[in-house]
Structure formats: C-alpha cells, structure tokens
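A single protein chain has been removed from this complex, and every other one stays in its place.
Now for subunit A:
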C-alpha cells in the first residue's frame, strides 16, 4: 500500500524521528508515522517549576531522615509492652505502631523522592534502541555444531559403546544411594494408625475438669470432650496420642437414636464418638443440640450423631468411629475396648 490511500492532512511531511517506516507490520492501514514529537514538561522550560520540584524531592529526602531519627527515638523511648488506643484501629502496641510508621515513612519518602525526581527533572525524552535477533546467525550456529562434533569425536564417546553404556549405568545407579539414605526419615507405619490409647476398662476423663465422669454429669444437649485415663498433658507423646484418642460425648434421648448399634454401644443415651474428622483430621467442635448434628469447622463435614454419626453433608467419606462405653462398678463411664476401626482420615491400608 502507499501513502495515497490515506487522507493527506493526516500525513506528516516525513516521520519526525526518522523511524524507518518499512519496519512497520505490513498490514497496518497506514504507514507508521514514527514516534510523536517530544513535548517539554513545565520543568523543562520554567526554571521556577524545576526549583519547586527540586525542593519537593529534597523535602521528601529530609522527611525520610527525620523519620529515621524518629524510629531510633521510638525504639529507645517506648516500652515494648505499652498499649495505646489509635482510632480507628483500636488498642495496639505503641512500639509496633511507632516503629512501623516511622520506618514506613522513612522508606516511602526515599522512594517517592526518587520517583518524583525521575518524573519531573530527569530527561523524559524517549530513546529508541535496536533489537537484535535472539538466535545466533547461521555461521555461528554452524561453527558451534562443528565444534561440538569435533569434541564429541575426540572423546570417542559414540565409538566406544561399552564406555558409554557403563557410564550411563553408573550415573543412573548412583542416585539410588541418596534415595536409600532417606529411609530413616521415619519409622514404617505398621498398624499404628489402627490403634489408640483406648482399651477395655479405661475411664473417660473430662478434658476440662481432668476428672472421671458419671452418667449424671452428662446432660442432654451438652457436648463434652474426653481423653483416656492416664494420658497427661505432660506426657512426651501427648500430642501424638490425643491426635487419635480425642473423644466427644453427647447425651441423646434414647428414643431419638435411630441407629440400633449406636444405642447399644452407648449408655442410657450417652454416646462417645471420635472427635477427629474422618475427612482430613480436624477436631470436630460445633454441635447443634436440636438436630444432633456436629460440624467440622475446617471443611464443614456434617455428621448426624443420632444416626451412627453418618455423613450428611460435606467432603468426609465415612461416619465417625464410635467408642463402645459403659459404666464400671464405681459408677464411672469407661471404655469397653479400643475403637473397632481406625480414627481420623482414611488411608490406603484402612480397608
């Protein structure tokens, strides 16, 4: 196409910056007019405006210096535990607020000063630079390929297949040592995920009072958390054990319990379920008295405690395991054995 295709008044006499119009993509409707002419800024023609910019930049840098002094003063003067009220944030640490604001201003002012300097005083005339192809010219490519062939030939790598194959073998095998070394990262699972501390005769200990419980302690509508007798918080493996043994106890009206086995495994409507969600192991903590639903606060799996703790909503895959309980000769709630299935999240060997 030629310039005759476009209205004459839109065409400058020649591209102002001498850009080669032929570089333009060929199918643009009009030729590339080149970079628009550079327009001077106020600061370029008015020295007073430039002075104002200079003062603004210097002012920002000065502000930064003052803020740094404020930071050091605040660090020395303000107690680490002093709490102040700042509207609208609320009660916050005076030291954190002071240090953060002063350091923030000290940093921001340097940046704002530098950017203002660049925008108002440094030259804003756009500069054009050439690009060069990323790939090498053909002669360089040829040369490198030849060099490589020569080097490969001199190594006799391609000719002596025995060396090549054994080297590949050695290099392939040697990382195996590294894999083997990782073996002692942990013990093998064995059946550890199948067992908890619960066993026949273990008393149910209330987590809040640290005392064993009588059926009369559990009222309808309440939610009680329990741990097995003998597991103390000071125990070395407390976290590991409670991660599996955590128990929740509710009391339902026996006629409300729809699942026959659930009723049998409880005591006068008192039923005990694993507190560990069967989805990915969060402790379940939200209990709705009216519907007998419990909800996991992590991923909202919902279980119906009146119906064998089966899943009624959410991502959990199976019901919460129930612990068979009864009352011992002293009248305290006790376990009649361990959970009959693994608690917590599912795993390959669970079956």
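Note that in this section a contact is a pair of C-beta atoms (placed from the backbone, for glycine too) under 8 Å apart; a residue touches a chain by one contact, two chains touch by 3 or more; residues count from 1.
In this section, contacts and distances are computed from a predicted model.
> Going by UniProt, what is the name of the one chain that was not included in the view, given "Peptide/nickel transport system ATP-binding protein", "Glutamyl-tRNA(Gln) amidotransferase subunit A", "ABC transporter permease subunit" or "Cytochrome bc1 complex cytochrome b subunit"?
The chain we cannot see is, by its UniProt record, "Cytochrome bc1 complex cytochrome b subunit".
> Given the contact definition stated above, which residue among A:50, A:84, A:282 or A:327 touches the chain not shown here?
Touches the omitted chain: A:282.
> Hey, which of A:49, A:99, A:199 or A:327 is the one touching the hidden chain?
A:99
> Looking at A:54, A:124, A:229 or A:307, which makes contact with the chain not pictured?
Hidden-chain contact among the options goes to A:124.
> Given that one chain is not shown, which residue among A:49, A:84, A:110 or A:199 touches it?
A:110
> Could I get the residues of subunit A that touch the absent chain, sorted low to high?
For subunit A, the residues touching the absent chain are 1, 5-7, 10-12, 15, 17, 19, 23-25, 27-36, 75, 80-81, 86, 89, 92-93, 95-97, 99-101, 103-115, 117-119, 122-124, 126-131, 133-134, 182, 185-189, 192-193, 207, 225, 227, 233-234, 239-240, 242-244, 246, 275-276, 279-283, 285-286, 297-301, 311, 313-318, 344-351.
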